[in-house]
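Before any comments, here is the structure.
Every protein chain except one is present and positioned as in the full complex.
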Amino acid sequence: MNYFSEAIAWILDPANASGPSGVWARCWEHLWYTLLAVVLACVIAIPLGYLVGHTRRGRGLVVVSSGAARALPTLGVVTLVGLVLGIGLVAPMVALVLLAVPSVLAGAYAGIEAIDRRTVDAARAMGMSEWEVLTRVEIPLGLPLLLGGVRSATLQVIATATLAAYVGAGGLGRFLFLGLKTQDYPQMLASALLVVAIALLMEGVFEISERAAARRLHTA
Amino acid sequence: MKIRIAAALAAGVLALSACSSSNPLGSASAQPSGSTSAAGGGTLVVGSQQYYSNEIIAELYAQALEAKGFTIDRQYQIGQREVYLPELQAGTIDVFPEYAGNLLQYLDKDSTAKTGEEVIAALPAALGDTLRPLTAAAATDQDSYNVTNEFATTNGLTSIADLAKLNRTVKVCANSELEKRPYGPPGLKSTYGLDVEVIPVEDSGGPLTVKALKDGKCDTADIYSADPSIVANDLTTLTDPQSLILPQNVVPIVSTKVDDAAAAVIDKVSAALSTEELVALNALSVDKQQSSAQIAKDWLTAKGLLS
Partner (left out) sequence: MGWVLANLELIGSRTVSHLLLALPAIALSFVLALPLGWFAATRRWSRATLLTAAGLLYAIPSLPLFVVLPTIFGFGVRDALNVIVALTLYGLALMVRSAADALDSVGRPVRLSSTALGYSTFSRFWQVELPLAGPVLLAGLRVVAVSTISLVTVSSLLGVDNLGLLFVDGFQRGILAEVLTGIIATVLLAVAVDGLLVLLGRLLMPWAKAAGR
């Protein structure tokens, strides 16, 4: 595992750490791309998921279309959108949001769907309006599954955000492509390790928030 | 670099494992991989890079050889050098169209060869005992710096040296590896006194790069000289008066299984292949959307190489 230690050494080398194309800057960019993509995906998918989950309508359509979205080859999408909109952050962002939407959507509607019908009916019997049923019963109860969906979407986006560098944007993909094309394997592996490190960090954040959500659910 | 689109990534990735001086992939790739098999008897395996133009040249060799009674196994669209060179060296591929300058640079990073002749002369030693180059074609396909005609007229640009007139850091759209190439930022600085920033677009001068150039995201773009898109998009190729960029003649690399008879067939193809012809062949693939088989058949027939 010679190149493995070389990769670690590359990451720890102070010469690579700072500056606009240093390790820290690229990590931030990567994290920023990831958060932006996931937040955008949530803005699109959560209301839609809640609508489907609450009304129990259009589920088939959502399943089929999110299945199809999952099957979209990301590299193909990045290049196609890039051809239309030019290089920069827009094309990879479109692809990343498309990548993240199915998981978030599934988490949002599955969270509501998994709730026992009787619980929801009881809430209605208590005189809650549909809006109250959604916001005070379904959304809190569905939170753990939603978080699970957002979590897997985030992981996928972190790994795939390397493609941003393919069309002139930043992120850890810059090291990946440069290392790979100049046969600088330590640099290339270093970028993969940093990607996994960011994933680990986000996993930690989700683990904590999922536990918090579960705790709230039990004490509520 | 003849790396196209993301093919490049894959290829480079492969090399990731090569940690020290030797390539641990070498032995692994040497196994008959996938449908590849070290065919016995009279079968020759013809390979190509994952680059449509390279596939066309490979198909020229393949059909010319078939016309002379050789049996051909086609292994096209094989990523990049990191993938196919070990297979060539192991003898699972017998014929491969290569580009002299970049091949030499890959095999021997310290090579000092400058001219086309020097590159060709240095190749046999760099290739070792198991492989040899046949006669190179006149056709070349190499990196070139291009600007839009409009940009060239406005700023009075004809050569790379003229980019200094912009009086600022020049933005180049290119694959990220240009950063480290002798004809990239270091060479442009030392030879032409230019300060250069590389904007990485990883499609090897493909449509994304052309689009970025036309959108004004960069001043100049690195595009392969035999790419029909240079003409199709009204681009001006800047001349290189100081010969900074290595010439990339198309050269067939063959294994020991290729005897004199087979070599003679391939030599005839190379002798007929000029740069203009290559650009025309590429244009048939890009504009007329013809398959490599169709393009090769028509061209070889016209040149009388199938009879």
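Note that the chains are named A and B in the order they appear, and that numbering of residues resets to 1 at the start of each chain.
Here is the rule we go by: contacts are C-beta pairs under 8 Å (C-beta built on N, C-alpha and C of every residue); 3 or more make two chains touch, one makes a residue touch a chain.
Quantities reported herein were computed from a predicted structural model and do not represent experimental measurements.
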Residue of A:Val63, A:Leu85 or A:Leu147 touching the missing chain in the full complex: A:Val63
Among A:Glu6, A:Glu113 or A:Glu138, the residue in touch with the chain that has been omitted: A:Glu113
Touch with the omitted chain, as defined above, among B:Gly79, B:Pro200 or B:Pro252: B:Gly79
Contact set of chain B toward the excluded chain (per top definition): 4-7, 9-11, 13-17, 24-25, 27-34, 36, 50-52, 75, 77-79, 83-84, 87, 203, 206-207, 229, 285-286, 289, 291
Residues in chain A touching the chain absent from view: 63-64, 67-68, 70-77, 79-80, 106, 110, 113, 151-152, 155-156, 158-160, 162, 176, 180, 188-189, 192, 195-196, 199-200, 203, 207
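In this text, only the chains that are shown with their structure count from here on.
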Chain B to chain A touching residues, read off their complex: 1, 3, 5-6, 8-9, 11-13, 15-20, 82, 173, 175-177, 179-180, 199-203, 207-208, 211-212, 215, 217
Of chain A, residues touching chain B in the complex: 2-3, 6, 75, 79, 82-83, 86-88, 165-168, 174, 176-183, 185-186, 188-189
